[in-house]
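Every protein chain except one is present and positioned as in the full complex.
Chains here go by letter, A and B, matching the order in which they are written, and residues are numbered from 1 within each.
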Amino acid sequence: MGSKYPKSVRVWLPLWALTLEVIFIVVFFFFTSHPASAGEQKKLLRNYRAFQDVFIMATLGFGFLNTSLRRHCWSSIAFNLFLLALGVQLAVLLDGFLIQLSFRKMVLDMSSIQKATMSATSVLISAGVVLGKVNLLQLVFMTLIEVTALSATRLVGLKYFSMDNHVSMMYIHMFAAYFGLTVVCCLQKPLPSASEDKDQTATSPSLFTMLGTLFLWMFWPSFNSALLDIADERKKAVLNTYYALAVSTVTATLMSALTHPQGKINMTHIHNAVLAGGVVVGAPSYLIHSPWLAMVLGFVAGVISIGGVKYLQVCLQRTLELHDTYGVHYTFGLPGLLGGIVHIVLMVLQAQGTDKSTLGYQVLINVGALGFTIIMGVTSGLLTGLLLNLNIWKSTHKIHYFDDQSFWKFPRLAVGY
Amino acid sequence: MGSKYPKSVRVWLPLWALTLEVIFIVVFFFFTSHPASAGEQKKLLRNYRAFQDVFIMATLGFGFLNTSLRRHCWSSIAFNLFLLALGVQLAVLLDGFLIQLSFRKMVLDMSSIQKATMSATSVLISAGVVLGKVNLLQLVFMTLIEVTALSATRLVGLKYFSMDNHVSMMYIHMFAAYFGLTVVCCLQKPLPSASEDKDQTATSPSLFTMLGTLFLWMFWPSFNSALLDIADERKKAVLNTYYALAVSTVTATLMSALTHPQGKINMTHIHNAVLAGGVVVGAPSYLIHSPWLAMVLGFVAGVISIGGVKYLQVCLQRTLELHDTYGVHYTFGLPGLLGGIVHIVLMVLQAQGTDKSTLGYQVLINVGALGFTIIMGVTSGLLTGLLLNLNIWKSTHKIHYFDDQSFWKFPRLAVGY
Partner (left out) sequence: MGSKYPKSVRVWLPLWALTLEVIFIVVFFFFTSHPASAGEQKKLLRNYRAFQDVFIMATLGFGFLNTSLRRHCWSSIAFNLFLLALGVQLAVLLDGFLIQLSFRKMVLDMSSIQKATMSATSVLISAGVVLGKVNLLQLVFMTLIEVTALSATRLVGLKYFSMDNHVSMMYIHMFAAYFGLTVVCCLQKPLPSASEDKDQTATSPSLFTMLGTLFLWMFWPSFNSALLDIADERKKAVLNTYYALAVSTVTATLMSALTHPQGKINMTHIHNAVLAGGVVVGAPSYLIHSPWLAMVLGFVAGVISIGGVKYLQVCLQRTLELHDTYGVHYTFGLPGLLGGIVHIVLMVLQAQGTDKSTLGYQVLINVGALGFTIIMGVTSGLLTGLLLNLNIWKSTHKIHYFDDQSFWKFPRLAVGY
């Protein structure tokens, strides 16, 4: 599996990305500064912790979530870290510029980095779909477009659809899933033999995937409550997420056994399906007043997630030739969409005092925001997919980017090739 | 290794468990609600953190602790997550019903879920003994009985033995160990050849076990201090647990080398023995006024734990045909018992002001609580074991529950069968 890079490309590509990093530093030099005063210690503490939980999810959780394919385990973790580090820098800058809509100096505190980390998470979700089909430079390019498109979407949502920070951030699961799926639709199909080989799972990497799943599972309540400011809503978001995750875990495990011809549990189902409960209560979590509703949503998410992987995936793979290896559509896409709809329904049900016409307007504007997010995801994904199909990437297409020597020694011995 | 389920059973069993989940949701619908007001932000923060540490121990720590056997690594993590998610739901309901002794609506806040998670931990400890000898449905059944028995034991302890929340929760190590050991005594003996194969350890899963051990090690101080309300006691519990863990680690490592004929260190010893220090100071931690006593307890725990595995285990395996693969008896059972005794001794020594007769009564009632916990563990374990031996489980006995295709690809290649 020798590299097919011509020498000029090998040197040029990393240099191009290094230049990007230098540009970032220059922009930071001119346009950013630390906050002047520290504020009170207590708030720093709270922010730091909330931030750390989100950071652990992005670094460890998503890093290890995509390691189950035998030939991508290393790449996925290292690429994940690389894309996160790059995406956060871009997201911090874009959030600052877009929200103040000018090029004044901006003050970056902990919560700026936190929001940027959550935005960069969208890249990690999309990377789960395209991993193994593109090289590192294409991923860098995808990161630039996706983070920009997401920041623009969130800005429009905040300004014109009167969304709040929390809800617009909870839509990123959906945005990222449909972005990634559209990109992968546009990409050239991999050769069947190579793809089959790459899809083989291995025991030990699969345990790493489980590690990623568990880290996401444990810290999901922090993710769903990170951008809520009122203590009461924050508490409800945390509790509801726990209930939904617990029920979706039980449901997904049993559904996996139920749909298997021999009554066995498929691990690749479990890796993703247990998280669907966290995704589905993302947007509406702060509006749910008793545990049972969160549990019902978790139940539905578990059923959708496993049912989707089992029946819908085969269908989509045949009609659209969509190769969604990790079932991102059923973990993040559909549950995110369901969560958005539930959020709108709950808003209507709980807005009893308001008069009819205002309510109708509110529903309209919320459905619009939901639809706009999906459309932006698909459109920017289409753009990315088409650009990634251009000839300039051809020479570097489908080439592994890791040093064979250190990587392949052990498996090569083990599997005898 | 094809599945031996008849088709009816394959469909019926998951449906039975799904029905259980639906029943849980219905009970939550009628009897639970979120807390009305949020309380102050600060308390939420503290509770959330303390809770998260316990949650990480239950999910990651115990999940990975039992992965060292080559053929159970996946099952153990996924089953652990499943049993935890199920056990917490049951424990939350039972705690509520048993403590208010009526079927009024109950308010569930963060600390309810925290206590329920700690109760569900008992299932995870017991599962460490029976794993590989029962199937998932038997584990579900075991979970239902064990959580119910533990809740009843804790209720009796709180009401009639005047124990506090902290001490009664610290007894769960002991309860869970003797419950699991009794269950495994009652179960049919596995065929020797299969058992031998299943007991093989592998390098990479064993590193995962070490990961589980380290997570438990790091967060044990949080576990031991989670239910203490007075800041001073909380601080002492944290400090003493650190000292005890440090010394038990050093002692266990050296004892393992000392008892090996060639002076080597056995990793399976280390996995469990380093934790014995945390178990032993569990109950008495808040009563220990200087570091040396915690260190002495850690030293004794390390010696007991390694000595037990080396000498007592062989003895018990021969006489009782007890197959305690992971040495749960020596990590959780004996150190927990020792901790309970030390707790009583320290209470007597520190109660200088009280008059003799009250003291005698206190000792009596504490010894009674300790004995009652063990008796309840053994009795409910016996009941579970006998029920699990019934013919209805026979057809499904000793069947792996995981999808072979994704699970066995890699090891099969590696070990050539």
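As a convention for this text, a contact is a pair of C-beta atoms (placed from the backbone, for glycine too) under 8 Å apart; a residue touches a chain by one contact, two chains touch by 3 or more.
Quick caveat, the model's predicted, so the values are computed rather than measured.
Which of A:Leu65, A:Val88, A:Val129 or A:Val300 touches the hidden chain is settled by the complete complex: it is A:Val88. Among the residues A:Gly63, A:Gly128 or A:Gly278, only A:Gly63 touches the chain that is left out of the figure.
For chain B, the residues touching the chain absent from view are 42, 46, 49, 70, 200-204, 206-207, 210-211, 214-215, 217-218, 230-232, 234-236, 238-239, 242-243, 245-247, 249-251, 253-255, 257-258, 260, 262-268, 270, 274, 289-292, 295-296, 299, 414-416. In the full complex, chain A touches the hidden chain at residues 2-3, 5, 9-11, 13-15, 17-18, 21-22, 24-26, 28-29, 32-35, 37-42, 44-45, 48-49, 52, 55-56, 59-60, 63-64, 67, 73-74, 77-78, 81-82, 85-86, 88-89, 108-110, 113, 136, 204-205, 208, 211, 400-404, 406-411, 413-414.
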